[in-house]
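Of the protein chains in this complex, one is absent; all others appear in place.
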Amino acid sequence: MEDTGPNRSARNGGLGLTNTLSSGDRIVSFLIGQFSLVWIDQQQSLNFNLNVIESEWGRGANLDVLASKLAADPSHSIKAVCIVHNETATGVTNNLAAVRKLLDEYGHPALVPVNGVSSICSLDLRMDEWGIDVALTGSQKAPSMPTRMGIVCASPKAMEAAKSAKSVRVFFDWNDYLKLYKMGTYWPYTPSIQLLHGLRTALDLFFEEGFDNVTARHSRLGKATRLAVEAWGLKNCTQEEWWFHLVLTALLWWFHLVLTALIIVKRAWTRYNLIMGLGLKKVAGKVFRIGHLGKLNDVLSLRNKKHFGVEMVLRDVGYPVKLGSGVAAAAAYLQNTIPMIPSRI
Amino acid sequence: MEDTGPNRSARNGGLGLTNTLSSGDRIVSFLIGQFSLVWIDQQQSLNFNLNVIESEWGRGANLDVLASKLAADPSHSIKAVCIVHNETATGVTNNLAAVRKLLDEYGHPALVPVNGVSSICSLDLRMDEWGIDVALTGSQKAPSMPTRMGIVCASPKAMEAAKSAKSVRVFFDWNDYLKLYKMGTYWPYTPSIQLLHGLRTALDLFFEEGFDNVTARHSRLGKATRLAVEAWGLKNCTQEEWWFHLVLTALLWWFHLVLTALIIVKRAWTRYNLIMGLGLKKVAGKVFRIGHLGKLNDVLSLRNKKHFGVEMVLRDVGYPVKLGSGVAAAAAYLQNTIPMIPSRI
Amino acid sequence: MEDTGPNRSARNGGLGLTNTLSSGDRIVSFLIGQFSLVWIDQQQSLNFNLNVIESEWGRGANLDVLASKLAADPSHSIKAVCIVHNETATGVTNNLAAVRKLLDEYGHPALVPVNGVSSICSLDLRMDEWGIDVALTGSQKAPSMPTRMGIVCASPKAMEAAKSAKSVRVFFDWNDYLKLYKMGTYWPYTPSIQLLHGLRTALDLFFEEGFDNVTARHSRLGKATRLAVEAWGLKNCTQEEWWFHLVLTALLWWFHLVLTALIIVKRAWTRYNLIMGLGLKKVAGKVFRIGHLGKLNDVLSLRNKKHFGVEMVLRDVGYPVKLGSGVAAAAAYLQNTIPMIPSRI
Partner (left out) sequence: MEDTGPNRSARNGGLGLTNTLSSGDRIVSFLIGQFSLVWIDQQQSLNFNLNVIESEWGRGANLDVLASKLAADPSHSIKAVCIVHNETATGVTNNLAAVRKLLDEYGHPALVPVNGVSSICSLDLRMDEWGIDVALTGSQKAPSMPTRMGIVCASPKAMEAAKSAKSVRVFFDWNDYLKLYKMGTYWPYTPSIQLLHGLRTALDLFFEEGFDNVTARHSRLGKATRLAVEAWGLKNCTQEEWWFHLVLTALLWWFHLVLTALIIVKRAWTRYNLIMGLGLKKVAGKVFRIGHLGKLNDVLSLRNKKHFGVEMVLRDVGYPVKLGSGVAAAAAYLQNTIPMIPSRI
């Protein structure tokens, strides 16, 4: 299915919910960082009966609290458990298989809508095996296309729920799409032919590389970046290894109270033409982010540019980084792990 | 402002309303064809208290009924008068200045949201002079860009209404845009840089041609097409001249009860690679449409292709059209009216 | 093989000759219009011993004269017979099979370099069957790509001749290409990757349509155009039917001594944004041309635009054309001959 607007959780997330739920429905939602928060903001706007489970930012979803809520809900009043796969703001990847396992243990039928904006097509996400009901991302994320196309996948269970969901919605009603799809007309609105062709090509590239290779590649880039961070004497914002975010590394900036991460990000931009994300809200000023998501054809291209640039920026602001140290750490790891390119051997 | 989805009335129309009105608000809406109907469908979905004023399809908005409603509403319970500028399904252009005049006569403060999907940047539309509060179109219409960008313009009065409108909305809340715009960050979501650049260029082309020339050009194309229709012995679906739709001509197909317009449109597609629109709903099977909207750099290019093709299709289905007759009628008119291209003289 | 410059006969033609012939070699060349003339100009620049066989412009190659020259050349002093397949300036298509037949009758080993700029991939051209040794075209002709890529095909006999040809040449020496091709490096110079990908796609489109369908389509468009010309009371510049140029129609303008074809072409450009070619040199002022070459996905699109426009221009200059007459004549023919689009039935 195609959605068509700004492809952030704030938007697609809403669609997944309005199509499957009704105003007043009880839902559980994990708050572990800025992008979870944006989603929760809309869940509030959409008038759901919202139970937020918050973790310290830098930690993953608190599944113990979920377990207790499920245990206390024999009547299945919880209609959905909303979870962000990768929390882009803190660099944490949640364990979706564990969420499924919990729901199964309690025989709980809640829907599982997943914000997979930065994970779909870069990390391992098993919609059927993990019982995910709605999964969404955007064309400008792993597919490396222009912005503008949201991609929403729905399970049969979600499609069934759409028949009776009563949320107010006039745009992207799944039922409209299905009706015209069955008529052979396909789209209730003018479709974006260009982006649909682009998506076809993006998928071809994924299949050609193989999804195992895609996730292995992102995993290598994440590991190399974390080694660089360590070499710089900085800390990963993500607090424990099993939450390491494989397509983004968030660095905790503890060095100097006055020199906030904002200064670092600004300098990278004004002097080195280098774009980094900031920590947001609770980790504002304390985190800056290095992304490594997408069709990096050249496994090196984007990454070490940033390592190299980050080292210069850190020196510029007075942090005692040894130039080349992060790059060296990343290189020592990558040198032994990057596979040969089969077609070129 | 930018919206970002399927750019049909069904979508943008909703945004104009959710940002300015609250659930339960009383609104008046004109039903004169399929695209008005789609908008009205959503107005119902959005739970407004809806007063529909219907005209026979092929006629414009019934302003007499509006006048009586305004006269009967001294307490100003009507919050908005929704009107489609061009009803694409029947080829009728409504008179927006007359709507403004009526509202002023009654001193009525209702908002005027206008669906200008097929009129903005092709027909004369005076937002300030006619007191239009919301006007919307899509990138793939007159701007002749790819689909994907909705364009929504709001009057100061609409912006004011947005502050208190209580419709449920999570996407494209004007307040979100305004907040970030004022912060210098501009967009609450990932913007579509490519389309924004495209819009810049599309506007440059309009300004270069001059809006008077743009509307004059569309007017010529409409007139030429109507003359062709007349030469074929067919009738314009639009019943009176003051409603003639300048960017589209809808033809009334009365020739043969069994041969519906569907057959004509299908044959044009399968044999002549020619795309025409169908009449919808109430005029289904009775109308087919010839569009003449957009950046037709060559005043001839799109138009006569269709005239030429339509003649062959009509003959194919047994209608006794004289080949060349429509083209001749259009040419006789255009020959004397197309202006020289100044830069080439 | 790829050439890379201005893709007109003036250029590729030279390459075919410098790679296969030596300065001073005796060659025969047919002069039947402007594009033959351009080629002959270069043959002179390249210092060949040149025998020109001229026909009245509007007629094809004079094969009787060729026969007598071959008969008088038992020692095979003639090294090449150069011929333009389609003379774009007059709308004449030469009969290449007849040239081959003559050479075979006399057992004459002369090379046959063919300027196929406007014929390759639009008309029937059988390189092996007709014993053509060099055939050349440009990316912007039938392949409908951007300009910049010349395409030169060489027979084994031409490749053999290249080994000993002594013409001065530093660019596009076939031997350089072959040497690197055999080394697996492919190109002696930086190749144009974009155009090579484009050519791949252009060829895919030809193969998908089928070459028989491609030539049939061009044949239909040519016939329809000639019928329009007849309906206007004008004459085809091409004097006899077997020379009819299937991708271009040249119209003989006899109407008015003062109103030259230049005025017609200029008016089409300044008033109707319509580009037509002029007759050149000997037919200057007496001929204007309507092209119908390339990937006209829509069989109608380009053609009737021009018919329609030409009628208006003719009226503008006072010629008593009946508006719609040419279009009607073309339509009457096309209506019965355009095949259904298989994938859409």
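Going in written order, the chains are labelled A, B and C, and every chain counts its residues from 1.
Please note the rule applied: a contact is a pair of C-beta atoms (placed from the backbone, for glycine too) under 8 Å apart; a residue touches a chain by one contact, two chains touch by 3 or more.
Just so we're clear, the structure is a prediction, and the values are computed from it rather than from any experiment.
Asker: So which of the visible chains would the left-out chain be touching?
Answerer: Those shown chains that the absent chain touches are A, C.
Asker: Check each of C:Pro146, C:Gly318 or C:Pro339 against the chain that is not shown and name the one that touches it.
Answerer: Among C:Pro146, C:Gly318 or C:Pro339, only C:Pro146 touches the chain that is not shown.
Asker: Which is it among A:Leu123, A:Leu221, A:Cys237 or A:Leu274 that touches the chain not included here?
Answerer: Touches the omitted chain: A:Leu274.
Asker: Specify the residue from the set C:Asn49, C:Gln194, C:Asn213 or C:Thr337 that touches the hidden chain.
Answerer: C:Gln194
Asker: Touching the missing chain, which residues of chain A?
Answerer: 269-274, 297-301, 304-305, 307-309, 311-312, 315-316, 322-329, 331-332, 334-335, 338-341, 344-345
Asker: For chain C, which residues lie in contact with the unshown chain of the complex?
Answerer: Listed in rising order, the touching residues are 3-8, 10-11, 14, 23, 42, 45-47, 138, 140, 146-148, 167-172, 187-195.
Quick note on the criterion: only the chains that are shown with their structure count from here on.
Asker: Could you give the separation in Å between the centres of chain A and chain B, each centre being the mean of its C-alpha atoms?
Answerer: Centre separation, chain A to chain B: 39 Å.
Asker: Can you give the whole-Å distance between the Cα centres of chain B and chain C?
Answerer: 46
Asker: Among the residues of chain C, pick out those that touch two or more other chains and give their numbers.
Answerer: none
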